[in-house]
Each structure stands twice: as structure tokens, then as C-alpha cells.
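Okay, handing you the structure first.
The other protein chains are all here in position, but one chain of the complex has been omitted.
Now for chain A:
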Amino acid sequence: MVAIVIATHGNLSEALIGTAKMIFGNMENVAQVTFKPGEGIENLLDKYQTASGQFDDEPILFLVDLFGGSPYNAASRFVARQENMDIVTGVNLPMFVEVLGKRLAGGTLEELVQTAKLAGADGIKSFKEIFSHQKIANSAKEDEGDELG
């Protein structure tokens, strides 16, 4: 099973994992890394080392908050020489939950990376945009007969 490290500025990673449990339920092989004021890249590298040490040689997917931020920059140094690790930026709840689902279904690291990119973007919608294209139900008519609809 691919291991997942959620790494963010502040406590977002911890909260994101707690929130995802409400929607997905229990999860294994997920670690959180926080980056606090006053810390530097070296602290993050230590934290990544510790986090990855909990996993047995499994591939690791890092989901980090900001492209170019310290959690990303440290992860990129950590991952650059590793075949079986990757990083996806812009972590959000739709991304994380979809990745967990894909992983449960046996997804490989490469597949999880694609799922993360798609789901992270696809979870962003405008109600008005969808609603303006939606056909409004006509319940009186639709509840007749024995055909689905």
C-alpha cells in the first residue's frame, strides 16, 4: 500500500487528516507533518525522515499545501533521488479523500498522483455554474409509471 504524508504550514495537515476520517473512516499508513513558525528546511527534512521511517519500504506520496513553500521545498529534496516517491501540491479535502479511495482499491503511486491532480481540481465548483445548466425536476409528472426517472 502506498504511504501518504500530508505536509503543510501550521496545523492544517493534522486537521485535514482528522476531517478526512469523518468522511472516509479509519486510515492506515498516513502521516502528518506540520511546519511551525521558527522552523526551517532542516526541521522538515528530519520530520520527513521520521515520518517515512514508520513505513516499510512502501512508495510514498507527499501531499503538500503550497508549491514552492517550505514543506514542498523540503519534500522535493527528500524525494528527488527516490524512484518510489512523488509530491502533489495544493492538497485539499476532495484530493485527499479521493486518493484514499483509490489507494484502497489498490492504486499504484503513479495512479494516485493522477487521482490527486484530477480530484483536487475537480472538487472546485461554482453552484451557479452547475445550477444554470441543470434541468429542474418536474416532480408531479416524474412520479408516474414504472420507469426510472
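Please note the rule applied: a residue touches a chain if its C-beta (ideal position, glycine included) is under 8 Å from a C-beta of that chain, and two chains touch if they have at least 3 such contacts; residues count from 1.
Please note the rule applied: contacts and distances are computed from a predicted model.
When the unshown chain is looked up in UniProt, the name that turns up among "Fumarate reductase iron-sulfur subunit", "PTS friuctose transporter subunit IIB", "Pyruvate ferredoxin oxidoreductase" or "histidine kinase" is "PTS friuctose transporter subunit IIB". Of the listed residues A:Ile4, A:Ala51, A:Val97 or A:Leu112, the one in contact with the hidden chain in the full complex is A:Val97.
In the complete complex, the hidden chain is touched by one of A:Ala80, A:Ala105 or A:Ile124, namely A:Ala105. Listed for chain A, the residues touching the missing chain in the whole complex are 23-27, 94, 97, 101, 104-105, 130-131, 134-140, 142-149.
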